[in-house]
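Only a single protein chain was left out; the remaining protein chains are all shown in position.
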Amino acid sequence: MSDKPEKHGRLSVFKTYKLYVGGKFPRSESGRVYEVTASSAADAAGKGDWLANAPLASRKDARDAVVAARKAFGGWSGATAYNRGQVLYRVAEMLEGRREQYVREVAQAEGLSRARAADQVDAAIDRWVWYAGWTDKIAQVVGGGNPVAGPFFNLSSPEPTGVVAVLAPQESSFLGLVSVLAPVIATGNTAVVIASERSPLPALSLGEVLATSDVPGGVVNILSGRTAEIAAPLAAHRDVNAIDLAGADEALAKELEIAAADNLKRVLRPQPVDDWTAMPGIERMTAFLETKTVWHPTGALGASGSSY
Amino acid sequence: MPTTAPHALSDVTASDATLRRFLHGLPGVDTVGLEARAASLGTRSIKTTAKAYAIDLAISMVDLTTLEGADTPGKVRALGAKAVRPDPSDRTAPSTAAVCVYPDMVAAAKEAVAGSGVKVASVATAFPAGRAPLAVKLADVREAVAAGADEIDMVIDRGAFLAGNYRKVYDEITAVKEACGTSARLKVIFETGELSTYDNIRRASWLGMLAGADFIKTSTGKVAVNATPANTLLMLEAVRDFRAQTGVQIGVKPAGGIRTSKDALKFLVLVNETAGEDWLDNHWFRFGASSLLNDLLMQRQKLATGRYSGPDYVTVD
Partner (left out) sequence: MAPVFEYAPAPESRAVVDIAPSYGLFIDGEFTEAADGKVFKTLSPATEEVLSEVAEATEADVDRAVAAARRAFEKWSALPGSERAKYLFRIARIIQERSRELAVLETLDNGKPIRETRDADLPLVAAHFFYYAGWADKLDHAGFGRRTTEGHSGANPRPLGVAGQVIPWNFPLLMLAWKIAPALATGNTVVLKPAETTPLSALFFADICRQAGLPKGVVNILTGDGRAGAALVAHPDVDKVAFTGSTAVGKQIARTVAGTDKKLTLELGGKGANIVFDDAPVDQAVEGIVTGIFFNQGQVCCAGSRLLVQESIHDELLDSLKRRLATLRLGDPLDKNTDIGAINSAEQLARITALAEQGEAEGAVRWSPACELPSDGYWFAPTLFTGVTQAHTIARDEIFGPVLSVLTFRTPDEAVAKANNTPYGLSAGIWTEKGSRILAVANKLRAGVIWSNTFNKFDPTSPFGGYKESGFGREGGRHGLEAYLDV
């Protein structure tokens, strides 16, 4: 870390940042890392101080993450909505306890003042709370019963799409990340997240919180590295059901959307977000929800009648 | 009492428990699906030669019925004459299958149809409620048979059925069957409107067939819901399946509520497409009806003349 040795001469302990896949913290199977440096307004080109070496995830890491996410999908989507809400709320609790760490990491990653970084972290924590409350309400808001013209009854309910690849926003390394990740998993999807390429450290640290927040292993998998390099195999992967292109530029987004057509992934195109602290709508949840309509005959209680 | 079930299924009739196990193990009936199928068959269109054939077939399947407190020998004689020669203006019109009367009218009916081939059917077993001691019911049957009834239309004990006393219902049917002797065919009326559910109708059908019914019949005509396309379809499925399993063919008689030729033809379509053409014969399928006959005759006249007929051109009895 960039923290200087303390005044009494004690050497601080650096953290080795690792990927978060299947509930474990592996290094990249490639064995490669890349340098992550501090950002500041004056130094937007990314020539800041060295912060850490982040894993440079490979195609194989992406593949492993998809396997982990698929494995976790049955349990997570099958958990009760109430349970998912409890787990998401637990994430907020754990983050609150490590607030200072995230404020520091976000300030360094995004070149923000401590106060502004704290605003971002607080908003991110509050966002987990907001989505925690949504888990057992979204079905009531977007589902419902349909008045069929005939002796039938049916119910339309939302169901998670499956494994969602998420390209986290490049600029907002933490609040942006939480804002795209929480809605994906709130509804029961599992996620493979590509962290902000130049500021991946808050995302990688989030893995540590998720691992201790009752989020089952594999529900969230976090990769760092070159976004375009990792995203390409994810967009083409046939066991990925959807992709959020928030962190892709226009050219990459088009390329990935074309690749995603191969198995008709649900694609959420990048949309300009001026202010990640603004109240989100439910679109980031509904983008990764399927509607299932189940029909049942009703008819009469008895053999009462004739139709002619 | 020895069981009369003449087939491999006889062991299921040993007790209430074995009967329950068997009857409740029959496939369930989905109300909506059954009624939709019946309605869909009702949209079959029958034209020209097929229609003429179907109308004559329907006439030949009618159990021309009078079951009133006010029945008299005179009324029954008139009914018999009509059954033998339904259309006095056209001798090619076939006779009906039978006349159906109360036991005390059997003798009069027998006389009225003598030598015609038209059968005499008698309701019995304390028709229509069936609420009488077994001895009384059996006496009712024996009287009718002694008076010459060719067919007995008994009612089951719906109370016993609904209470789950399947063995009691079974025993009554076998006792009545025995009372019918070898000369009378037995029609077993379930009063489907009182059994209320299609699952019950399927179970009653199998119970009746196991007990030796020659015909299974929907209704007495005395309650709110009588024969419907759906309950008749269901009973046709039962006789079809029973024959497939045992080799024994059983007849079906929808009764009550079938008033028009159009309705009757729809029932024949149900027979044709469910049980099959083996049942398209008055030995195996009957209509329990009274006003239906005149409508069939008017349709028959229309086909013959090309003009619509009217009630003044058919006989009122």
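Chains here go by letter, A and B, matching the order in which they are written, and residues are numbered from 1 within each.
The rule is short, and it goes like this: a contact is a pair of C-beta atoms (placed from the backbone, for glycine too) under 8 Å apart; a residue touches a chain by one contact, two chains touch by 3 or more.
Owing to the predicted nature of the structure, the values given are computational and were not obtained by experimental measurement.
Of the candidate positions B:L34, B:I173 or B:V314, contact with the hidden chain is made by B:L34. In the complete complex, the residue from B:D16, B:E273 or B:D317 that touches the missing chain is B:E273.
Across the interface with the omitted chain, subunit B contributes residues 27-30, 32-34, 36-37, 43-51, 53-54, 57, 237, 268, 272-273, 277, 280-281. Where subunit A meets the omitted chain, the residues involved are 141-142, 144, 146-150, 152, 154, 156, 161, 241, 250, 253-254, 257-258, 260-264, 266-267, 269, 274-275, 278-283, 290-297.
In the analysis below, only the chains that are shown with their structure count from here on.
We define each chain's centre as the mean of its Cα atoms; on that basis subunit A and subunit B are separated by 69 Å. Chain contact summary for the complex, subunit A toward subunit B: residues 151-152, 297-308. Interface residues of subunit B, counted against subunit A in their complex, comprise 30-33, 35, 38-39, 42, 192-193, 195-198, 200-201, 225, 228-231, 234, 257, 263, 266.
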